[in-house]
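Of the protein chains in this complex, one is absent; all others appear in place.
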Amino acid sequence: MLPNKPNSPSAAPPALVPNNSLITATAEEGRQLAVHMTRLIVKATQPDGEKRKALRDVYANDAMMLIAVSQVVATEFATIAAANGYWRSA
Amino acid sequence: MLPNKPNSPSAAPPALVPNNSLITATAEEGRQLAVHMTRLIVKATQPDGEKRKALRDVYANDAMMLIAVSQVVATEFATIAAANGYWRSA
Amino acid sequence: MLPNKPNSPSAAPPALVPNNSLITATAEEGRQLAVHMTRLIVKATQPDGEKRKALRDVYANDAMMLIAVSQVVATEFATIAAANGYWRSA
Amino acid sequence: MLPNKPNSPSAAPPALVPNNSLITATAEEGRQLAVHMTRLIVKATQPDGEKRKALRDVYANDAMMLIAVSQVVATEFATIAAANGYWRSA
Amino acid sequence: MLPNKPNSPSAAPPALVPNNSLITATAEEGRQLAVHMTRLIVKATQPDGEKRKALRDVYANDAMMLIAVSQVVATEFATIAAANGYWRSA
Partner (left out) sequence: MLPNKPNSPSAAPPALVPNNSLITATAEEGRQLAVHMTRLIVKATQPDGEKRKALRDVYANDAMMLIAVSQVVATEFATIAAANGYWRSA
């Protein structure tokens, strides 16, 4: 389910947080980051690209799963928005 | 599931956050924004309009899915409300 | 799923947030607002009153759906309670 | 699903928030309040006591529903704990 | 589902919050408390130990239920971590 050594620094590029930062210039980019981070967690849990593609076809065509994906994105976005002071002065 | 270059600025109009801002004049508008952002995430995950319409007919007529959509909206609204200082002085 | 012009001011009465405000005099009224806002989102997603009544009969008699509705209300209430400073001095 | 006049003061005793307050003396009492408020929302959604008892028998004997009830209580408790400053000096 | 007199002080030992406090010395202990509080809510909802044991065997062997239990613990932990200032100086 996970890379082998969580909590340890690594020379590899960040696999779970693009740019290794929650800070974005705008709300739109923050929202995109939320979607991206959701996708990367799915990738970490199911690293096989072929299987992942099959599963994506499943949930993109299943109403309840579409809603459930939206719930995850909403949760990630809440964190990212707080990190950015809600882009109040953007 | 996602636009190809999350985290990158783009000349295209915002696809996930209307007006590229979480700030609204009133609570009512904030609530509308929460619903809108929920819809846009579904759209990003299932870009095919015909399929999306079919799925919407499904969840609008399924009690559990209606509740689940409400849960997503509630989560988005929590973020938007915090961004706006809860419209306390509105 | 939504009114056509989210994010735009309108002369129509608020459809999603009663009184266009999250501020209430007491915790009890805040709780009632949470339930009301949950109901209004369901209404926006399924505007047909007859269908909505049928769905309500479903979830009021299904244990898991009753619990799921309670989860939505709990989430809305968290936002409303924060907006009101938790009615600490009420 | 709801009392008829949400958002309006009433002479009736609070139906959704016991004592009309989120403030409790201790964490234990706050936890009890979270459970109580969860039960009261279920009651507002399904006012028929007989039906509610039947549903309670269902979820008390269904592992997934027990977990889902716990999730609602956890969410309510988060709000109550914040309201009470987490009883840090209690 | 609940002890009979929520919100009332009692001479009985705390049944829902061990030590009647959210404060712990370390993050590890806070995490243990989150698991413990989750278990105690399940116990309050289904007080019959034999039935509870049967249900526990069910969810410990069901992938979706294991995940759902983890979700509850994560929610409780969020509250406990905030109460402890995230053990930043621990």
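The chains carry the letters A, B, C, D and E, assigned in the order they are written, with residues numbered from 1 in each.
Assume a residue touches a chain if its C-beta (ideal position, glycine included) is under 8 Å from a C-beta of that chain, and two chains touch if they have at least 3 such contacts.
Keep in mind the model is a prediction, meaning the values are calculated, not measured.
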Among displayed chains, the one left out touches A, E
For chain A, which residues lie in contact with the unshown chain of the complex? 1-3, 6-9, 14-17, 20-23, 37-38, 41-42, 44-46, 51, 55-56, 58-59, 62, 64-65, 68-69, 71-72, 75-76, 78-79, 82-83
Of the residues in chain E, which ones touch the absent chain? 18-19, 24-33, 35-36, 39, 56, 59-64, 66-71, 73-75, 77-78, 81-82, 86-88, 90
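Keep this in mind: only the chains that are shown with their structure count from here on.
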So which chains count as neighbours of both chain D and chain E? none
Rotating chain B onto its identical copy chain D by a Cα superposition takes an angle, to the nearest 5 degrees, of 120
Quick one: chain A and chain D, Cα centre-to-centre, how many Å? 33
Centroid distance [mean C-alpha coordinates] between chain D and chain C, Å: 16
Mind checking the centre-to-centre distance between chain C and chain E? Centres are C-alpha means, answer in whole Å. 28
When you check chain B against every other chain, which residues touch at least two of them? 56, 59, 62, 64, 68-69, 71, 75, 78, 82
Looking at which chains touch, is this a line, ring, star, complete or other? line
Show me, using the given definition of touch, all chain pairs that touch one another. A-B, B-C, C-D, D-E
